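Have a look at the structure below before the remarks.
After this line comes chain A, so read on.
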Amino acid sequence: MQELVNRAKELLADGTVARVLGWKAGDLPYNPEPAYFEKAEELVDFVYNGFCGANLSKYMIEASKLEGKTMVCLKPCDTYSFNQLIKEHRVDRDKAYIVGVGCKGKLDIEKIRKQGIKGIELIQGAELTDEADTLKIQTIYGDKTCAYADAMLERCHVCKGKEHMVYDELIGDSNETKDADRFDEVAKLETMSPEEKFAFFQKELSKCIRCNACRNVCPACSCRKCVFDSTKFDSSQKANVDSFEEKMFHIIRAFHVAGRCTDCGECSRVCPQGIPLHLFNRKFIKDIDELYGEYQAGADITSKAPLTNYTFEDAEPSIVGKRG
Partner candidate 1 sequence: MQRIGVFVCHCGSNIAATVDVSKVVEMAHMEPGVVHAEDYQYMCSEAGQAKIAAAIQEKKLTGMVVCSCSPRMHEATFRKAAERAGLNPYMVEIANIREHCSWIHKDMEEATKKAVILMRAAIAKVNLNAPLQPGESRVTKRALVIGGGIAGIQTAIDIADAGYEVDIVEKTPSIGGRMSQLDKTFPTLDCSACILTPKMVEASAHEKINIYTYSEVEKVSGFVGDFTVDIRKKARSVDMDKCTGCGVCQEKCPSKKAPSEFNRGLNTRSAIYTPFAQAIPNVPVIDREACIKFKTGKCGVCSKVCQAGAIDYEQKDEIVTEKYGAIVVATGFDTINLEKYDEYAYSQSKDVITSLELERVMNAAGPTHGHLERLSDGKAPKEIVFIQCVGSRCSDDRGKPYCSKICCMYTAKHAMLIRDKYPDVNVTVFYIDVRTPGKNFDEFYRRAVEQYGVNYIKGQVGKVIPQPDGKLLVQGSDLLDNKQILKEADMVVLATAIEPNPDVRRIATMLTASIDTNNFLTEAHAKLRPVESPTAGIFLSGVCQGPKDIPETVAQAGAAAVKAIGLLAKDKLLTNPCTAQSDILLCNGCSTCENVCPYGAITYEDKEVNDHGIRETRRIAVVNSALCQGCGACTVACPSGAMDLQGFSNRQIIAEVDAICR
Partner candidate 2 sequence: MSSEKKQAELIKEISGVNPLKCMKCGKCSASCPSYNEMDIKPHQFVSYVINEDIESLVNSKSLWKCLSCFACVERCPRDVKPGKLIDAARQIVVRQKGQNYLLADEIPELLDPELPQQLLVSAFRRYRR
């Protein structure tokens, strides 16, 4: 982290960048927030640890409009989003100085709470430099421990890898955190009966409160105005009055990002109701991989997206239900 701060200071001092986009220490052990730093002295608050899960790519849409370059800290998975945004002309590559930061898996405070740990006062082991694979947590109700891996975000268990897809320089090392196949959950659902599938999604989606956190955090949902906020399709909604509406919202959202979603996992991370929203996006990714050839959005900035591409021999829609 110190290396990052030092580099940020250098870049600010020599005028390479006008500001730094990183994380500012929070007032609890686990709540750093994305923040801009414009002066070297502000960097005392800079922090980069296991709780810095937020994908800063989307902030670059606004930062691209500002005067001068912005140094932005991107984890390997975040760089896919940034590439995708470049491809869609939503960010300006020339306005970004990308520091690819190392990552040893990001932590999910909800997962720690799920283990019954509450009244958290202090967490040790979340720094990038900490080698320990156990978090030591001091709480009002006594000291607790939690395995680092057990507190990791779902997306880190299916990590896309340690490589940064786009960067100006790299700082820090990354750990291999992948211990599951990202399509396992989808494949499991696919084998269920229609009744079971319906029950599963009905239950999960019934929790949706339409806060739009998934949409607003999503780097692919970068529309200036979402179709669900506009009158263009007569689809503007602010609440799910009927259970159909949450399905409509999530299916259409997933469809609109199909072939563009990098599977960054932000939607699932931010959902206040813990809905596994990645299951929608990954279904499309899995279908695309199987039907049209493997495609990773954001791995490059030139390839044709699956939904703006075709081959004569593409599968017919009737393949649905015939597979598996």
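Here is the rule we go by: a residue touches a chain if its C-beta (ideal position, glycine included) is under 8 Å from a C-beta of that chain, and two chains touch if they have at least 3 such contacts; residues count from 1.
The candidate set was assembled so that all candidates are chains of the complex that A comes from, given by their letters.
In this text, all values refer to a predicted model and were calculated from it rather than measured experimentally.
S.K.: Using the definition of touch given at the top, pick which of 1 or 2 touches chain A in this complex.
M.R.: 1
S.K.: Using the touch definition from the top, list the residues of chain A that touch candidate 1 in their complex.
M.R.: Residues 65, 87-90, 222-227, 230, 232-234, 256-257, 304-305, 307-309 of chain A touch candidate 1 in their complex.
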